[in-house]
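Comments concern the structure below.
Every protein chain but one is kept in place in this view of the complex.
Note that the chains take the letters A and B in the order they are written out, and that residue 1 is the start of every chain.
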Amino acid sequence: MIEAFEILFTASFWVAAIRIASPLIFATMGELICERAGVLNLGIEGIMTAGAFAGWLTVYGGGDLWMGVVVAALAGAAFGLLHGTLTVPLGLSQHVVGIGITLLATSLSYFIYRIVLPQVTSPPKIEPFQPLAIPWLSDLPIVGPALFNQTPLTYLAFATVAVVAWVLYRTPLGLALRAAGENPAAVEAQGISVTAIRMGAVMAGSALMAVGGAFLTMSAFNSFFFEMINGRGWICIALVVFGSWRPGKALLGAILFAAFDAYQVRLQQLTGGAVPYQLFLMMPFVLSILALVVMSRRASYPKALMVPYQKGER
Amino acid sequence: MIVLPMTVKADPVLRLSGITKRFGALVANDAISLTLARGEVVALLGENGAGKTTLMNILFGHYVADEGSVEVFGKPLPPGDPRAALDAGVGMVHQHFTVAENMTVLENIALGTEPLFSPRFRKQIARDRIRKLSADFGLAVDPDRLVSALTVGERQRVEILKALYRDARILILDEPTAVLTPIETDALFSTLRKLIVDGLSIVFISHKLREVMEISDRVVVLRGGKVAGERRTAETGRSELAALMVGQELTAPAVSAPVRGRRLLSMRGVSAGDGGTPLAGIDLDLYGGEITGLAGVSGNGQAALAALIAGTLAPDGGEFRIADTEVGAWSPAAALASGIARIPEDRHAIGAIADMSVTENVISERYRTPRFSRHGFLDWKAARAFADELIRDYDVKCPSPDMRIRLLSGGNMQKLILGRALAAEPRIILANQPTRGLDVGAVGYVHRRLLDARARGAAILLISEDLDEVLALSDNVCVMYKGRLSAPSARGERSVQQLAELMAGHGIEAEHAA
Partner (left out) sequence: MRLEPKPTPSLAETLLFPLGAIAATVVIASLLVLAAGANPFAVFGLVVKGAAGSQFALMETLTRATPLIFTGLAVAVAFRAKLWNIGAEAQLYAGAIVTVVLGTGALPLPAPVLIPLILIAAMIAGGLLLLGPAVLKTRFGVDEVVTTLLLNFIVILFVSMLLEGVLKDPTGLGWPQSRRVVADAQLPRLIQGRRLHLGFVLALVAAVMVWVVMKRTTLGYEMRAVGHNAQAARFAGIPVNRVLMKTALLSGGLAALAGVSEVAGLKGNLTRDLSPGFGYTGIVVAMLAMLNPLGVVLAAIFVAGIFVGADAMSRTAGVPSYIAQVMVATALLTMVVAIMLTRFRVRWR
């Protein structure tokens, strides 16, 4: 019983937690940008898959790791462009288009994977990002290794949160983006194109989601395999709600969630085979549903979320 | 005749030439030409659907005209580009405010005023500038408050400040007084006069003759998308303008003396609702054979009262009786069962299901009755017959009851909704803004039908923003203010001025305190 509690005080636990949180942070920030602008992006699961695949493929094909990140981001932006074109100027159902993009991005990734590697049963590995220790800070107890001895992509994830928060709340672009999600008529009346803002937001958000997927292949698992995203995209949608559409709170939610995930893995090891492992694996999803229920009561969601905007609508 | 020296005449600041705009088969604007001189107030007058808002949307760049051109300060204005209009000095105060409620006044005003990719947003400079403009033009508002916390009058000030912040030299106001009390309207007009002194030119869109006469120098009357006439305000009068607006002699409906029947609905100290403006202790009596009119500016609890009577809101406290029986579990179905017919405020969002057919819409309140369904199966033949009946009896222009209802014009849709409501010979009728957005022919039709229902003994509650309509039709008038209802007065008992005072809140507190 005490061991269950002691896990929380080991450095390795928190290192794992932050590592598990990193893809969630990227993807949650990506979804947050889309939703703040008024577009629900249900393509997240597929875009993360595409990002994971694109990043892995680039490195497998000889490119360096950062090139892989860039290619992943571009792949994400491409799917974001498709999603945005269908949902913003054409105003099609964001629910249906999102699911369609998830199916398309996932199946395209698997298709191209099979073309590149037709006969392989165990996926080939690539050389992933190595942890980069920040001198002196990484020697702090627990916090040190957890926050300052991670791979560069993790540092990038945290930096992304800061940038997103800055842009959203302190720049004219962020103001326009937030307004597009609250009352697009207000944006149009001030001479800014709602279509341009929303499409830009969806593309940028999708790029971030793809980088989140790439983290899994290039910083966590070192290879690409089917079903690797495993519902993380949907969990990030819950995290955006949990964070009340604010970057800082969403970051906390992602870390909390990842800590829970890291915890259940260690708990499994503790209990041996007494409790079916599937119950542990279920917990993240159950937790997400609970988070949604709890937070939905205080819904302070962007008012124009999922409402397509038609110029000069009578 | 006074001959003005040539130096005083200046080029017009705004010139619209031959503007034509079509939406499918509808010609919203037909070769309209209009000029505006510096320091002038031109009123664009016309009834609903005459094309005023479309014209101004073209000027502001929300729409692109099919033909015609716009010149601002002598330079042609690129079409379809609100940014270009803003840069040229055109500002618009929209009828439905274009403000984001969850953001502050400052954020709303400064939106789009700085280069999009600049890394910082200079808040303090913006704040100071807003404070200065507020002070100069009597538009007091706190830049750091959330818009959702502002009153309607304050939100309008934000709309105006948005335009002034961007150095608008031409200001378009689209039905600005629709949501203001008479006292707030006076404040608005004094602001407008200050702006004129400062050198602005104003286009004032309205369908209210009284205000047009008060504030404008010139009036351009639109009817059916065309310019019906242009007059200097000083040289014309309300009846001439009304005739131009409508194209025919306006006849007020003949209203016979009321025959008071039973008390069909009564409320004592009823409270309801929590969002918006809740009801705080309402006393109301509706008698058969009478029309009770509710005057008051939108946002004072009318929505809650309408929702209460319609059944979508349940009372929190007080006594609510229909025909002297206390109301039990309350819902729209219960309201219908009690004999209440509802004509909702928003026919598009609530009164009809736009993408369903006319037939499907007319049975929406009665599909469970034996006439239209048995054992869970619908009788579409009976439904279609009912739709045909309504189309015939209520003069609805509709080629087939199987077409989607969204394709009907506003007036025809409203007539259908009216027919659906009256078909059950209801004893209580809730008519909420029944003539909003209708052309004068449809307005007259709706009024006649309501008066017919009154003659048959129904009790009618008429909620309307149009004070003239309320005064013309009502046997009793109440005023609504901040969730409270004034005591009723009989037709003619209170003057318009007294009603205006009640609408602004003076007196209702006193009545309730007594």
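Heads up, the rule we're going with is that contacts are C-beta pairs under 8 Å (C-beta built on N, C-alpha and C of every residue); 3 or more make two chains touch, one makes a residue touch a chain.
It should be emphasised that the depicted structure is a prediction, and the values quoted were computed from it without experimental measurement.
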Of B:L378, B:A424 or B:L451, the residue in touch with the unshown chain: B:L378
Residue among B:G39, B:G80 or B:G437 touching the omitted chain: B:G80
Residue among A:M67, A:L281 or A:V307 that touches the chain left out of view: A:L281
Touching residue (missing chain; options B:I350, B:A424 or B:A487): B:I350
Listed residues A:L92, A:A220, A:V265 or A:V307, member touching the removed chain: A:L92
Touching residues (missing chain, whole complex) on chain A: 42, 82, 86, 89-93, 95-97, 99-101, 103-104, 106-108, 110-111, 114-115, 118, 195, 230-231, 234-235, 237-238, 276, 278-279, 281-282, 285-286, 288-289, 292-293, 296-297, 299, 310-312
Chain not shown, touching residues in chain B: 23-24, 63-64, 66, 80, 310-312, 331-333, 335-336, 342, 344, 349-356, 360, 364-365, 367-368, 373, 376-378, 380, 403-404, 406-407
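The rule is simple: only the chains that are shown with their structure count from here on.
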Chain A and chain B, separation of their C-alpha mean positions in angstrom: 45
Contacting residues of chain B [partner chain A, same complex]: 57, 60-63, 81-87, 92, 94, 96, 98-103, 107-108, 110-121, 162
Complex interface listing, chain A residues touching chain B: 170-173, 175-176, 178-179, 182-183, 185-192, 300, 302-303, 311-312
